[in-house]
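Before I ask anything, let me first share the structure, which is written out below as structure tokens.
Only one protein chain is missing; all other protein chains are in place.
Chain lettering (A and B) follows the sequence in which the chains are written, and residue indices restart at 1 in each chain.
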Amino acid sequence: MDLLNPYYLQIIMFFIINAIMGISIYFTLASGQLSLGAAGFMSVGAYVGALLSLKVDMPIIVGIIVGGLVAAFVAVIIGLPTTRLKGLYLAIATLGFGEVVRVIFLNLDITNGALGLSGIPSIPQELANYAYEFDFDGLLGLDAVTWGNLMAIIVLLAILVLVIAFCVRINNSRVGRAFAAIKADDHAAELMGINVVYYKMMAFIIGAFIAGIGGGLYAHITNFINPTDFSYHKVVQILLFPVFGGSNVVWGSVLGSFILTLLPEVLRFLSDYRDIIYGALLVVLMAVRPDGILTESMVDKMARKLGCKKEPYIPETQVLTERFEAYKRAQEKQG
Amino acid sequence: MKHSMLKKLALLGLAGVMAIAAGCSNGSDNSANSNEAKIALLTTTTGGAAAYGESIKAGAELAVSEINADANAVKINLLVEDTKGDKNEAINAINKVISKDKVVGVIGPMLSGEMMAAGPVANKSKVVALGTSTTAEGITDIGDYIFRNAVPESLAVDTAIKEAHKTLGFKTAAIMYSNNNDQMVSVNKTAEKALKEAGVQIIDTETFADKDTDFSAQLTKIQQLKPDVIVVASLYQEGALIMKKMREMGMNQPVIGSNGFNSPEFIKIAGSAADGVIVGTPWFPNKDDQKVRDFRKAYAAKYGKEPDQFAAQAYDAVYMYESALKKSGSTTDREKFREALKNIADFVGVTGQFKFNEKGDPNMEVQVLQIRNGQFDALQK
Partner (left out) sequence: MFLQQLVNGLTLGSLYAVLAIGLTLVFGVLNIINMAHGGIFMIGAFVGLFMVTVFNVNIFVALIVAMAVGAVLGYVLEFVALRPLRKKKVSHLAPLISTIGVSIFIESLALLLWGPQTRSFPPDYIGGLIDFGAFKISMVQIIGLGVSIVLMVLLNFVIKKTKIGKAIRAVSLSTETAALLGINPTMVISITVMIASALGAAAGVLVGLSFNAIEPTMGVIIGFKGLAVLILGGLGNITGAMVGGFILGVAEVFSVAYGASTFRDAVAFGMIILLLFWRPQGLFGSKDKGGRP
């Protein structure tokens, strides 16, 4: 049962939370907005969730959902002015929002300032208690703590699947097509009669909600949060998940967070050289695959292979042109 | 053509890294030795707080090499893990050393915040974690398996302020502290309380953030108010910069520093501006004690610099573990190890006589030092 030791289970939990955070960024990216506010919304969700379960004894799940809703509400307020901003202005303004939120949490009494909130009820621990109650202890040779961890992973995984399903559903709907149109060219989208501000706001708010949920989960997994957890470094870390894995598809965030959560652990033996390699890897990856590892066409291809998607209609002329170009390339290679 | 080759190279590189990683992890499993105790040191050797982590690592490694050279001692295999000053990394690292490497005890993590996050993991797994520099309040409340030999700020700063007040008799004070550092927020609370108890009026409180370098605005403000004494709570890097700026601006008040000021690096950075700093600490490098002299000599010989308080406390922590391992008579039994460590008595390290109180906090004597002519000395008027 070596595979089920708490070290690996903990990494899996972090991976799932990271994937949820990555998807929250993916959502805004999908509508052509580079928002770096994820860490800010995450901290809102984390603090609200933690405070609700610490101060008023609310069930964890309720706290997390309320945290997500509060984050979404905050997104409505700051989204009104910021969704008017373009490109990097939006990036820095949302980055600034995160910084302001961090300083506010640092100065509030209820958040205990820099000392942070400790003793937040932990999901695995609570589930382990259920495991004792229902006599899971010793079942299949696993103790209650392992059962608690396993059940926590199942719960997290369920949430992740729900979030992904939601994304896939949206992508295949009118809303998703509107996002794609705005991403490709927001002026053209506007001319086609798409309400750009409305859809941008929508993406922004949904992204914030997901980030808030991710924050709540984070608080209830690590048992302790303080404002430093949600600094600039966190933003960069979260942003790397979708960009590394592939920023055009939802699976990219999942893959990116999987690799980037695992990589530091795999590279642990390098100790002091770990960051050097990490930095170099980012540069190389961007040079080789600037859109991240997974791209839209790759995912389409795989989906077709798995039979989830029908072959798209391609005009005959395009097929012929492509064949001709492939032939020309082959010729060049030989000569 | 060119870029497909690049792609292949990149993939090859990645595969290589993975292969090395797999090879290494297999290798380390085989090296386990039954009469060797595995101990993990979690510290920060990269990232913003690396300067402090390096000292801790150096102190601990010096102790381990001395212990392993001694035929009578229990052999120690020290695994050093970098936590980057990051909570997640600390949780992952402590999980790794407990579940995968199966260490008998953990030293660290280094920062109070990391301990707050990683401590519960150790406590849940019933493995001892001993903080050597976690001075914030509430650390040992995490549980029965959490100890520290770091003197809590509530003790060190309290003593420093009271002693200084007795000797210098000041009436007004200003406080400057780093407000994004949990330990320094603790210091601020302690200092406010201690100053009030001593009947000193606090006329101004200013804050800054870790890694700040410009303190002119805060100091200009304090200068106008002319306090008799200034309490500064920060790590030594910011502390030294504050001292320099203060002396440059012509502010010659005595300064009471938090316990991190007790470092040769502090004096090195601040230079002559360090004179007049008062600090409460268990580590007194100029103490007339053979152990301290030997430690300083060995440290200087190995690393070519003077040890600081971080190194001294890590050094003591390893010796404490060694003596607990000896008493418990096992190199793997975590429960026996905790019992032995908890009941440690008559342990004398380079930071003096030591024992734990019932919470796992240190019970030790705090000395109040003052810097004069670039040297730590006993407090005088």
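Assume a contact is a pair of C-beta atoms (placed from the backbone, for glycine too) under 8 Å apart; a residue touches a chain by one contact, two chains touch by 3 or more.
These numbers were taken from a predicted model, which means no experiment stands behind them.
> Wait, the hidden chain, what does it touch out of the ones we have here?
Looking at the entire complex, the absent chain's contacts are A, B.
> Of the residues listed, A:Ser53, A:Thr82, A:Thr146 or A:Ser253, which one is in contact with the missing chain?
With A:Ser53, A:Thr82, A:Thr146 or A:Ser253 as choices, the missing chain is touched by A:Thr82.
> Taking the entire complex into account, which one of B:Lys244, B:Arg293, B:Lys327 or B:Arg372 touches the absent chain?
Touching the chain that is not displayed is residue B:Lys244.
> For chain B, which residues reach the chain that was dropped from this view?
The missing chain touches chain B at positions 45-48, 50-51, 53-54, 179, 206-209, 211-214, 216-218, 220-221, 224, 237, 240-241, 244, 248-250, 265, 269, 271-273.
> Just the residue numbers, please: which parts of chain A touch the chain that's not shown?
29, 34, 78, 81-82, 84-89, 91-93, 95-97, 99-100, 103-104, 106-107, 232, 236, 239-240, 243-244, 247, 272-276, 278-283, 286-287, 290-291
Following the convention adopted for this analysis, only the chains that are shown with their structure count from here on.
> Would you mind pulling out the distance in Å between where the CA atoms of chain A average out and where those of chain B do?
Averaging C-alpha atoms per chain gives centres 35 Å apart.
> In their complex, what parts of chain B are in touch with chain A?
Residues in contact with chain A: 1, 3, 6-7, 10, 13-14, 17-18, 20-21, 24-25, 28, 45-46, 80-82, 86-89, 91-93, 95-96, 98-100, 113, 116-117, 120-121, 124-125, 136-138, 142, 179-182, 184-186.
> Which chain A residues qualify as touching chain B in the complex?
5-8, 10-11, 14, 106-107, 113-116, 118, 122, 125, 145, 222-224, 226-229, 233, 264-269, 271-272, 274-275, 277, 281, 284-285, 287-289, 333
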